[in-house]
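Provided herewith is a single structure, encoded as structure tokens, for subsequent inquiry.
Of the protein chains in this complex, one is absent; all others appear in place.
In order of appearance the chains are A, B and C, and numbering begins at 1 in each one.
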């Protein structure tokens, strides 16, 4: 029995302590009760809710999902009841749970992000916020917050000012320099970063000669994106001092271990739940057994094991940062 | 028998006319003769050579490749004999061929790119250049040319000034705003753009607790990246007036059709050759038969068929451009 | 698109402490396969004890259609029940080999083990007050209607089953159905029965039927909706249709399978796949 517990907000007095590092990812686990009756939900370390927006959204027209090689595209369009109805309905249910509930928030302006954080600040049943910066900024012509370091810092700082809850900022892989974004959100006051959100993709139905998804583009998730996600985790873990939560394509223990060794203190599982929900909660037990077999008393002993400087991940000096963006052409 | 021919440099007097739009991609087809004896190489529309650099390179240590779900990572490290030995050895062989040979050039400074273009300008056997801007710029701390619009424009303009050969600029998917890069290289004088190069990824060997590839990171290619490649092709085809060459994960006719319908005038096949070389050249005949069955006399009739404005792709007005960066959160 | 809705499922108040922990993911062994409807496979699959009696017509299972080490196809595929044998703890699936998932599944043989999740979704409900049931099936959409027919006959209801297919060889063989069923067919190419859409036959039975149940491709359901609008008098007979949407989770967690209804976007995996026809916004 290795120690699997982890605190994802070590410098926040409200802390975010999980019994284990396996978290269900936003948008793939509804509001925490959908998979009940299928799996033992309470064996997870935590779950992240579907993305909540300031106003109710009915989401995109259908089709919203399609399969791609090793992955899937989704364009749900953030269907959700809006922050006010959300607060009435879900947190009261979660209050009785042992499982921490993290609320994923999405908005199109800094002010809206701050407003949602303020409303959630003292809501019982809410353990932490995950700030989804893969959202278009209406004040920047639809350019995503998460693609720009300054905009990412601004959102984080505004949310930080609005709540004392632990804040995880969820990074977008569309950013060219993911390390710079991570540094910016750390500066903005994030307690942790999670990465990656989906890559923007498209499939075309060649019979109909138009995009498969009604929204045309969608977010690419699943094993196909795992190498990108592991690489970004590896980069980010080298440049920030806050915990890193890795995700993207985890389908089993070995995938999760890749993220831990790349420097993630915890992982999230999204698409993997759709295919094999039982196997996903099973990762917790498999990890425990694996650590025992490796003679590790704590999960922390393998976090960052594949980083160039070995473990634990450390904040790099500014002149090391170019190294954190490794690129070598074919 | 539909008309499959395409000119990828319509505004260049030296033009780049191909009998058909299926091109073997750089780094996946050696120097054009490796697949002889396996497939009828001359049934292709053209091929692109392995990336050539100013000086000889022995490439990266092993392992250089590893498989990932639906894709593969490579970090060959541009092993090649250098521009001078290259010019002595290969173009003289290609001179007798009917198949156009396109030379992929990689360098770490604008001056080196220009110098290579100048050396290749009048070399018989060379039909065109493909400029690989997914290379670190030594004068920008290793930041890739292709991640920045101004740097991309500069490289293109310098190559343009150094040669009258048709120039295809190969875009990097690491750029947040691929449409802006495409516009910049068109302004710089590119005759065509090709996209996408590989995404930067990493796999970790969890038994050894270190990255699988000796280079740690590698380029992700294959079907896994197809949705990203199709999306970027769809974006770029809406904003440039020059031909677009689409690639990334093509394994058969349907994949190629996705790119044509997204606005590509031609396609390249890379990783697909490794798995099924015969099927890849077969795409040419299958495309011909498919166009006949659809009652299309020319390939051009389906190019851009899935674009919002139907075909043909057109250059958009500046205020439409935000639309060309579609993003809708999950 | 309809108004924004609040997608809170009915059972939101189920707290974890008090829920039943009936696990819905299980291994199931194929015990027999048969060819039917031309290229389709009827797969009979052994279930863990206690599962079969819970499977209702119109519900479905999500099957992982790949080898243990393969990731292709990534997502499960939904299949409704063609038949359930509670005494022997088996279910039978009718699979048309179409794409990657179904070709894999249709190629299974006795002894192969499937990773199955279910039962999922709501179901067709023939009320005890209904005497005469009309079923309208398109292609493999016949599966849940055969299951429903079995149940209805056991309760003494009368069933007329209309089936449409592209050509005679892809119709369900009449021998698969109990003798009591009135089985009327149509084919697109006129090779057997009515030449044309199966929905053309519906008006003749609307007076007779107390309830109508349908399952088939979207165009068939859309055509049925227009037949109903034109020929039904008031709200009788009630018409319930099972819709087919691509699914990811199958449990209401991803919101990928929704259908636009008068009450907003509803999940076809939890609130559906069966909906009253007039509630669907086509």
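Simple rule for what comes next: a residue touches a chain if its C-beta (ideal position, glycine included) is under 8 Å from a C-beta of that chain, and two chains touch if they have at least 3 such contacts.
Because the structure is a prediction, the values reported are computed rather than measured.
Peer 1: Thinking of the complex as a whole, which visible chains are touched by the chain that is not shown?
Peer 2: Within the full complex, the chain left out of view touches A, B, C.
Peer 1: Looking beyond the chains shown, say which of B:19, B:65 or B:140 touches the absent one.
Peer 2: B:65
Peer 1: Of the listed residues B:9, B:28 or B:157, which contacts the missing chain in the full complex?
Peer 2: Hidden-chain contact among the options goes to B:28.
Peer 1: Provide the residue numbers of chain A that touch the chain removed from this figure.
Peer 2: 69-70
Peer 1: Against the chain that's been left off, what residues of chain C make contact? List them.
Peer 2: The missing chain touches chain C at positions 66-67, 69-72, 99-100, 103-104.
Peer 1: Residues of chain B in contact with the chain that isn't shown?
Peer 2: Chain B touches the chain not shown through residues 27-31, 33-42, 50, 55-59, 61-67, 69-72, 74, 76, 79-82, 85, 89-90, 93, 96-99, 222-223, 251, 271, 273-278.
Here is the rule we go by: only the chains that are shown with their structure count from here on.
Peer 1: Pick one for the touching-chains graph, please: line, ring, star, complete, other.
Peer 2: Topology of the interface graph: complete, with all chain pairs in contact.
Peer 1: Of the other chains, whose C-alpha centre is the longest way from the centre of chain A?
Peer 2: When every chain centre is compared against chain A, the largest gap points to C.
Peer 1: List the centre-to-centre spacing of chain A and chain C in whole Å, with centres computed as mean CA coordinates.
Peer 2: That gives a centre separation of 36 Å.
Peer 1: Using Cα averages as centroids, what's the distance between chain A and chain B in whole Å?
Peer 2: Once rounded, the distance between the two centres reads 32 Å.
Peer 1: Nearest whole angstrom, what separates the Cα centre of chain B from the Cα centre of chain C?
Peer 2: So the centroids are 46 Å from each other.
Peer 1: Mark out which residues of chain A touch at least two other chains, giving numbers and ranges.
Peer 2: Those would be 27, 69-71, 74, 76, 222-223.
Peer 1: Tell me, which residues of chain C touch at least two other chains?
Peer 2: Residues 71-72 of chain C each touch two or more of the other chains.
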